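Handing you this structure, nothing more for now.
A single protein chain has been omitted from the complex, and every remaining protein chain is retained in its original position.
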Amino acid sequence: MVSLRRYVTRRLFLAVVTLFGVVVAVFILTRMLPGNPAAVRLGPYAKPELLAAMEKEMGLDQPLPVQFYNYLAKLARGEMGKSWRTGQPVRKDLTQRLPATLELALAATLMAVVVGHVLGLLGAIKQNSLLDQIIRGIAILGASTALFWLALVFIFLFYYRLGWAPAPLDRLDVGIQPPTRITGMYVVDSLLTGNWGAFRSSLNHLFWPAFTLAFVVSAPITKIVRAAMLDVLHSDFIRTARTIGVPYREILFRDALRNALIPILTTIGIVFGYLMAGSVLVEQIFAWPGIGSYAWMALVNKDFEAIQGFVLLIAALYVILNLAIDLLYSVIDPRIRLG
Amino acid sequence: MSVEAAALQPRVAAEEGRLRSLWRVVREHRMLLVGLLILGTVLLVTAIGPVLVPYGPLQTSPELKLQPPSADHPMGTDNFGRDIVSRVVHGARLDLLIAFSVVIIALGVGSLVGTLSGYYGGIVDDVVMRITDVLFAFPSFILAMAITAMLGNTIPNVIIAIAIAYIPYFVRLTRGEILSARELGYAEAARCVGNPDWRIMYIHLLPNCLTPSLVQATLCLGWAILDTSGLAFLGLGIRPPTPEWGVLVSEGAQNIISGQWWTSVFPGAVIVFTALGFNLVGDSLRDITAQEER
Partner (left out) sequence: MVEAKGLLHIHDLSVTFPNRDKRVTILDRVSFEVLENEIVGLVGESGSGKTMTSLTVMGFLPPSGQVAGGEIWFKEKDLLRLSEEEMQRVRGREIAMIFQSIRSALNPLMRVGDQVARVYQLQRGLTGKEAYREAVRILNRMDIPDAERRARAYPHQLSRGMCQRVLVAMMVACQPELLIADEPTTGLDVTIQAQIFELMKDVQQATGASLLLITHDLGVVAETCQRVVVMYAGQVMETAPVEPLFAQPCHPYTQSLLRSILRVDKVVEIPEADVSLSEGVTYGLRGCRFALRCPVVLPRCWEEQPPKEEVEPDHWVFCHNYG
C-alpha cells in the first residue's frame, strides 16, 4: 500500500508541476515572443497613438513580471481575459462551446475505438495474413490522410453527390430548435427529453464530422492495439497458458486482452491529442460551433486572449486526462499497486 | 583436392555483399519498396516538374476559370484560371523544403539536448524532462498553430513553430538511448582514456544512438507535410497566392459545395500521397530496426 500512495503522490505532483509549466509556457507564448501583439492586431499601418492605446488595453505596457503576476492572479480567479472579437469573457465563450466539441469528440472516439480494436485484434490474431496486410495498409493510409482534405472529400461525396449528409452547417437543420440544455450535447439532451425531432436532426449532423474524425483517429488506435496484442500473444506466459492446455479463445480474452489493456489505455491519451487538433480543422469546415472553430476564429482575428484561453484549456485537459490514465494503470497493474 | 575440401566447397555460403543484402532487405519489405517509389516520384516531380510544366503557378486566365480536368489542364483550373498541376508542382518545393527544415532542426536540437540530459542525469535531466512534459501537454498541431499565430505568418516562423512541437520527441528518444549507451563498455573505455565529456557524448555515444531518432525523423517528415498544409489551410503560415498544398486545398474549399471538386481534391490527394510515402518508409524502417535488435 505504501508504494501505491507513493505512486499516486508522485503522479499528482508531476501533474501539478506540468500544469504550472503549461501556464508559464502559454504566458511565454503570448507575451514574450518577438513581435508586438498589438502591432500584429492592428496591422502595420497603425498610428502610434492607436498602438499605444491598444498596448495599454492589452496590458503590454507593464513590465513583464507585473504582467505575469496579473496573469496568474486572473487565472487563479478562473478568468481568462476578454475576447476581443466577441466581447465576452473567454471563459464564458469556452464553456458555452465546449459541449459541442465534447459531443463530437466522444462520438468520434466511440467509433474509432470500436473500429480500431476490431481491426487491431483481427490483425494480431491473423498476423501476416492477407487480412492483416490490408488492415495495416488501412492504418497507414489513415495516418497519412490530411483531415481537412478528407472532410472536404466526404462533403463532396456524401452531401453534394449522394445527398446522404445534411448541409455542413451547424448542429441542427434550419428551423429546428435545440433541445433543453442539460449537458449541452444535443444528441444526449434530446434523448433525455424525448425530443425526437431534435434527436434525429442532431444525430444526422453529428455523424458526418464525427465520422471524418474517426476515420483518421482509428488509424493510430488500430496500430497500437495490434502491436500490443502481438506483443502479449508472443510473451512467455501465454505460452505457459497454452502448455497447460488453455483453449485459444480463453487465452485471447482472459490473458492477452487484459495485459494488452495497459498500452491500449495509453492510446486514449494520444487520441485525445489528435482529436483536439482535428477539431479545429473539422469544426471550421462543418461550421460546428465548438471550441475548435472558436480557436480558428480567434486565430484569424488575432484574438490573443481567446487563443490563450483555448490553448490553456486543451493543455489542462490533456494533463488531467493523462493523470487519470496513470491512476487507472495502478488499478489494473498489480506491479504498480503492490510494488 | 582432398575429400574434406571437396565436401566443404559447394556448401559454404558466400558472405553476402553489402549491396546485395541491402537489396534483399528492400525486396523483403514491400512496404519499404512502395514507400521509396512514392517518395522517389515526389522528389522527381519536385525537381523537374517546375521546368516541364507549361503554365506558371501564378499565371491567371480569367476566361479559363474553374475548368474541369482536361488534356490541357490535367488537374483543371482554379478560381483565377490558374493551372492546378503547375501550382501543385511548384507547391511541392515549398512543402518539402519546410518539412525537411523542420525535421533537421528538430532532430538536431532534440538529439543535442537529449544527449545532455541522458548523459548528465541529475538536475539537468529533471529540468529537461519537465520541459518536455510541458511541451507534450500540447497536441503538436495546436502548439504549432499557437506559435505561428503569435510569431506571424512567414515561412521561417512556420518552420520554427512545427520544429518546436517535434523537438520533445527527439529529446526523449535520444535520452533513452544515451541512458543505456553510457553504461556500455566503450563509453567506459572512452572515459578511462581521459576524453572530455563533450567528446564522449557527441562523438562516441550519439552517433550510435541515432537509429530510433532517424526512424522517427522519417515519420516526422510525413507529419510535417500534414501539419504545414493544415496550418496553411487555416490561414496560418503560408497564405495565398503562394502555391502550397494546404493553401490550394483551402482556396478550393468553397468550390466543393458547388461541385467543382478538382480544385481541392487533387492538391489534397498529393498531400496524402506524399505523407503515405514517408509513413511507409518510416514504419518499415521501424520494423526492420526492431527485428535487427532481436
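A and B are the chain letters, set down in written order, and residue numbers restart from 1 in every chain.
The rule is short, and it goes like this: contacts are C-beta pairs under 8 Å (C-beta built on N, C-alpha and C of every residue); 3 or more make two chains touch, one makes a residue touch a chain.
Here the structure is a predicted model, which is why all the values come from computation and not from measurement.
**Student:** Can you work out which residue in A:70, A:183 or A:240 touches the chain that's missing from view?
**Tutor:** Hidden-chain contact among the options goes to A:240.
**Student:** I'm checking contacts with the chain that's been left out. Which of A:75, A:191, A:300 or A:332 qualifies?
**Tutor:** A:332
**Student:** Residue by residue, what part of subunit A touches the chain that was omitted?
**Tutor:** 128, 235-237, 239-248, 255, 258-259, 332-335, 338
The rule we apply is simple: only the chains that are shown with their structure count from here on.
**Student:** Take the average of all CA coordinates in subunit A, do the same for subunit B, and state the distance between these two points in whole angstrom.
**Tutor:** Inter-chain centre distance comes to 24 Å.
**Student:** Quick check on the complex: what are the subunit A residues that touch subunit B?
**Tutor:** Per the touch definition, subunit A meets subunit B at residues 14, 17-19, 21-22, 24-25, 29-30, 33-35, 37, 40, 140-141, 143-150, 152-153, 155-156, 159-160, 272-274, 276-277, 280-281, 284-285, 295-296, 299-300, 302, 304, 307, 311, 314-315, 318-319.
**Student:** Taking the touch rule as given, give the residues of subunit B at its contact with subunit A in the complex, in rising order.
**Tutor:** 31, 130-131, 133-135, 137-143, 145-147, 149-152, 222, 226, 229-230, 233-236, 246, 249-250, 252-253, 256-257, 259, 261, 264-265, 267-269, 271-272, 275-276, 278-280, 283
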